[in-house]
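Apart from one protein chain that is not included, each protein chain of the complex appears where it belongs.
Order of writing sets the chain letters: A and B. Residues in each chain are counted from 1.
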Amino acid sequence: MKGYLGMDKMCLNLGPQHPSTHGVLRLILELDGEKVLSAEPDVGYLHRGLEKMAESKNYIQYLPMVDRVDYLSGFFYSYAFCNAVEILNHIQVPEYANYIRVMLLELNRIASHLLWLGTYLLDLGAISPMFYTFREREDIVTYFEKVTGQRLMYNYFTFGGVRHTDIYLNEVKNIVEKIYFKVDEYESLITDNPIFISRTKDIGVISKKKALDWGLTGPNLRASGILQDYRMNTPMYDDIEYDIVMSSEGDCYSRYIVRIYEIRESVSIINQCLEYLTTIELPNIECSRVPILNNPVGEIYSFVEAPRGLTMCYLNSVGEDTPYRVKWRTGSFYSTQILKEVLKGVNLSDVMAIYGSLDVVLPEVDR
Amino acid sequence: MLKQLYLSTKAILRGHYTVLKHLFRKPVTEEYPEIHPFLNPKFRGVHVLENCKGCGYCKRVCPSNAITIIKDDSLPSRYSIDYSKCIFCGNCMYYCPSKSMKMTEAFEVATSNKLDLSYDVENRRM
Partner (left out) sequence: MNYLLCTLMEIPWLPKILAVIITSGIAFCIIISLLVLTVIALVLIERKLLGFFTQRKGPNRVGLWGVLQTTADAIKLLCKENIELKHADKILFTLAPIMAFASVIVLWCLIPYNSEFHLINSSVGILLYFFFASFPMIFHFLAGYSSNNKYSILGAYRGLALTASYSVSIIFSVLSIILITGTMDLDKIVLYQSHKWIIFSNVLGFIVFFITSLAKLNRCPFDLSEAESEIICGYHTEYSGMRFAMFFLGEYAELFVMSMLIVVLFFGGYLSPFGGYISNTFMGNCPISSYLIYFEQTIWLFIKTLIVIFSIIWIRATLPRLTQFSTLNLFWKYIIPVSMINLIIIFLVRF
């Protein structure tokens, strides 16, 4: 029998098949007892070639594909691609469509954060929060199914607006009201819990400089104390008032706090959209509108603040039916990168706490 | 230190109370094969054709090349969709010029034979 007891160091392959790598991340850890000496994230097990695929499909064909870049926040990717094409072709998006988009994006952000909250607590060993958050996420996802036709792969945003305006505003109102109270329920379970605090406070601290150096964006960056929210630069959000949630510690706990408060902020944004959408009369659009795309030569870089950080879509057109090159910049990829730095010197039991708090979704990393 | 102990005990008890409350709530799960999930009319499931003229636009917008149309004179004689390729994106429905493509609420297309997944869609005449 070849034992590991005599060795000084142990090399542990965490993943790709592991209960809590949220997909297929492979972490090559060098362990001394329980202490992690070095960590090397290895990605690419879920690579589907979504960027290369764009080069052989025309714009309309590629549009349903982009929801699959990150199946938990499909609207954001849809929006980023639509926005790129709109800028390229100089298509004006009507104001009501902008508001519908903002509302759906924020609902999607809530759904994504709720899923993160449940699975993160599951990583830490608590069972119930997972089911509670999925219960509320189910409402949102069912609403998405009602509006767009499917629960995760929406294909609802089009170049120049949305597919149809048959959106059930009353239902959104109910969902949002419910979620606002349910967040309190989650907080009563989690926020003050001393075990949760001991698992997350001062664990996996990412300093301001480190966060900027490694290119973190989104809630992970804001938890490190940097006021950076790309919603500020998105013209869609111009008429909407919202606070940017920020925390200065940069540990797992502040990442949790930032996300919890972002859910509340999203609720207030949705309420503002609802206020606007209920006052105006929505035009009745039929969904069979075929956009006329001239696709001039040009390079576009469009961005949106997704739940997992900044999402950018680089679109290079040479005037053909198909894009010459599409490149996605996703937040999770950068969050995975920083694991190498953050996991150094932590305990094995904190590896999952840190990795979970960064909210990585593997399909988004590999594309 | 006593205050901290009091606060943490209070937080733990509050969490326990929250969980206990759920013991008396009704289960939210649905037993799937017995109780069919409620699906909305917009749900994108298996396709149905009504008065298809065979223009072939759906074939051009399909991202996964799942549609095969064999034309006979001007009307399509065979219209088949390969459900092992179809991703149910709904492009064929959205961009159909004559709005003859519809997607139904049927979503149970699983079979044990891959060849069964490619079949002809009936073209209803209204």
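By our rule, a contact is a pair of C-beta atoms (placed from the backbone, for glycine too) under 8 Å apart; a residue touches a chain by one contact, two chains touch by 3 or more.
In this text, all values refer to a predicted model and were calculated from it rather than measured experimentally.
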### Summary
Within the entire complex, the undisplayed chain is in contact with A, B
### Query
Which of these touches the unseen chain: A:V24, A:A39, A:A97 or A:L124?
A:L124
### Query
Of the listed residues A:M10, A:L169, A:I280 or A:V297, which contacts the missing chain in the full complex?
A:M10
### Task
Just name the one of A:T142, A:T322 or A:N347 that touches the chain not displayed here.
A:N347
### Task
Write down which of B:L2, B:L23 or B:L115 is the residue touching the left-out chain.
B:L23
#### Entry: Interface residues of chain A (partner: the chain not displayed)
1-5, 10, 12, 18-20, 33-34, 121-128, 130-132, 135, 189, 193, 195-196, 198-199, 347-352
### Query
So which bits of chain B touch the chain we can't see?
12, 15-16, 18-20, 22-23, 25-29, 31
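One rule holds for everything that comes next: only the chains that are shown with their structure count from here on.
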### Query
How about chain A: which of its residues touch chain B in the complex?
57, 60-65, 128, 132, 135, 138, 145-150, 153, 155, 163, 166, 185, 188-195, 287-288, 290
#### Entry: chain A contact footprint on chain B (complex, rising order)
7-8, 10-12, 14-15, 17-19, 22, 28, 39-40, 42-44, 61-63, 87-91, 93-97, 99, 103
